[in-house]
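A single protein chain has been removed from this complex, and every other one stays in its place.
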Amino acid sequence: MTEFVDTAAEAVAGVSDGATVLLGGFGNAGQPMELIDALLDSGTSDLTVVSNNAGQGDRGLALLIKERRVRKVICSFPRQSDSWHFDAAYRAGELELELVPQGNLAERLRAAGAGIGAFFTPTGYGTSLAEGKETREIEGRNYVLEHPIRGDVALIKALKADDVGNLVYRKTARNFGPVMAAAASHTVVQVAELVPSGSLDPENVITPGIYVDTVTALTPGTSQTQEAKQA
Amino acid sequence: MTEFVDTAAEAVAGVSDGATVLLGGFGNAGQPMELIDALLDSGTSDLTVVSNNAGQGDRGLALLIKERRVRKVICSFPRQSDSWHFDAAYRAGELELELVPQGNLAERLRAAGAGIGAFFTPTGYGTSLAEGKETREIEGRNYVLEHPIRGDVALIKALKADDVGNLVYRKTARNFGPVMAAAASHTVVQVAELVPSGSLDPENVITPGIYVDTVTALTPGTSQTQEAKQA
Amino acid sequence: MSRQNSTASQMDHQPLSREDLAKLVAADIAPGSYVNLGIGQPTKVSDHLTPEQRVTLHTENGMLGMGREAHGEDIDEELINAGKIPVTELPGASYFHHADSFAMMRGGHLDVCVLGAFQVSTGGDLANWSTGAPDAIPAVGGAMDLAIGAKEVFVMMSLFAKDGTPKIVADCSYPVTGLGCVSRVYTDHGVFLIEAQDGGPRLVLREAYGIAPEELVKRFDFPVVIAG
Partner (left out) sequence: MSRQNSTASQMDHQPLSREDLAKLVAADIAPGSYVNLGIGQPTKVSDHLTPEQRVTLHTENGMLGMGREAHGEDIDEELINAGKIPVTELPGASYFHHADSFAMMRGGHLDVCVLGAFQVSTGGDLANWSTGAPDAIPAVGGAMDLAIGAKEVFVMMSLFAKDGTPKIVADCSYPVTGLGCVSRVYTDHGVFLIEAQDGGPRLVLREAYGIAPEELVKRFDFPVVIAG
């Protein structure tokens, strides 16, 4: 059952040292910035972070890395013009990197949520990123065996949640949210708005509430928020 | 690019003898009955049919089987109270059956659409339906290796299509439609209504038009249909 | 048969009726759970779930938030459950396609799945999809997915077969649906827990109905622990 909390700090309170944390977002779109900031404030350390990028500028994941709270990053694209904190930690040998092609990252997360033990993907075959991995030719095409990436916690961002935790997203901010929600033992979502049950069309729910454990609405104290929480 | 045709007969005209045909539906919900009837009328034979069930009563797939136009059925649940045509053909040894657990059927179709070469699933491990299949223990759990099911053609039913072929479904009639649309080389859809491009919210499209090759609207000649076709 | 085995102290207790069994299972489902109820007897559990439990029902043909069976004007042939019976939709429901629905099951997101069975082994193996009769038309549906697709799998069945032998067995003689997947067995004569422990699972009788626990465990040719 989905719980609703008032602050980002409460929402991330359950993240332990050493946890594997799935962070939603592609660039800034869909990045749960307030939850990441709360994670930074919480002092949690020794994290493995799974995210498409590895932080930008002096915000969010970049700060977690700067503060050496991240032991390992699993991502597809850590190198950006302003990823200096990642660069520094990585070059100093203080941050482990597992580089994963973006589609394999998405599919490995999907496999974790879907109970698939492993899968053969054509992506990366014959490249250095598949070195040491099992390969197989199937019907004339070559594949690499890839395994699920499970999270202890997922921190994601959505547009709205209803009071059973169903989520809808907005435009390309959807990106990794739905697969990460299903891939983690505990999924925390920041939303712009809470709405009463029945106000999201069941045909249009993107992430059903079964995947959502904790929700916090970050729009300062709307009455809707309170109503939904009491519904 | 999606083509729009006026009749079910035109929509299934491209199905060849010997084709593997994916038929949407779970029971009657989502079953593309008019397309199946047209397939029956077309005289196509030697088909491999992939569908959750194997026909009921004296309609649709049951008639295709009765007329011995189906060589093989890949399904999860052929035995129903009124599946007498399947029963007769199967007992006569005139119909091959590949019985697949329902979730493996869905996932094998999904794998075909998603370019996955094979996957390890826990479903069926240790049962007679996994006999002869490769197995593997991964992190203490046992899995069976399953391969994609690709279709030459998919025949499915949706609620609405816009004029680039985007689809929305209705309630539990959605079932196998989206995975079959992606798993077939050519996807044919019967819809209740055609709507102009831009009238489906991009957030709520379930099957993007890229997966849809041929659409026919079965509601007799609405002006909306004509407008959409000319748009 | 059970009456004959009842001890004097159990005379006022009857074996559980199907209705009572459904009530018992319903009461054992934790508040807020996501639950899939199999076709047949398990479906009756929904009649006894209370609104306060806030249990969300899943149907594997693509829906969470399934309501009661639909009647009369509520019948919509595009809104059915896995048994192809028309049902209703509750506020907070959601629809999804078959691959997403079975991903939800296979991924272990459902809290409880309640299933009927022909046999359950002491190790939690389930046999409920085929009698193994050579001339039967085989059909599996979602049975194997349901067997492995929940954090806990509860079985509901009568404890004894028509020939009087228990349907909880050392090894299933019927074709299995899944291995080591059942955690509880609810029967007319008793509720059994299959508990994981070092050296393999053990079978525990939580409570007996219409028969003394000590008498009931004698009906098995393997050890059954009486919960104490």
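By written order: A, B and C. Residues from 1 in each chain.
Assume a contact is a pair of C-beta atoms (placed from the backbone, for glycine too) under 8 Å apart; a residue touches a chain by one contact, two chains touch by 3 or more.
This is a predicted model, so every value here is computed, not measured.
Student: Please identify which of the visible chains the hidden chain touches across the whole complex.
Tutor: Checking the complete complex, the chain left out touches A, B.
Student: Going by the contact rule already stated, which one of A:A8, A:A118, A:A173 or A:I210 would touch the omitted chain in the full complex?
Tutor: Of the listed residues, the one touching the omitted chain is A:A173.
Student: Which candidate, A:G14, A:G27 or A:G198, sits in contact with the chain we can't see?
Tutor: Touching the chain that is not displayed is residue A:G27.
Student: What does the interface between chain B and the hidden chain look like in terms of residue numbers?
Tutor: Touch with the absent chain occurs at residues 1, 110, 112-116, 162-164, 166, 182, 197-198, 202-203, 205, 208-211.
Student: Residue by residue, what part of chain A touches the chain that was omitted?
Tutor: Spelled out for chain A, the touching residues are 26-30, 52, 76-79, 83, 86-87, 90-91, 97, 99-107, 109-110, 121-129, 142, 169-179, 206.
By definition in this document, only the chains that are shown with their structure count from here on.
Student: In contact with chain A and with chain C at once: which chains are those? Just list them.
Tutor: Common neighbours, chain A/chain C: B.
Student: As a test of understanding: of all chains, whose mean C-alpha position lies farthest from that of chain C?
Tutor: Max centre-to-centre separation from chain C belongs to A.
Student: Using mean CA coordinates as chain centres, what's the gap between chain A and chain C in Å?
Tutor: 35
Student: Provide the list of chain B residues touching at least two other chains, using ranges where the numbers run on.
Tutor: In chain B, residues 107, 121-122, 169-171, 206 touch at least two other chains, as defined above.
Student: Give me the residue numbers in chain C that touch at least two other chains, ranges are fine.
Tutor: 63, 89, 95-96, 103, 105-106, 148-149
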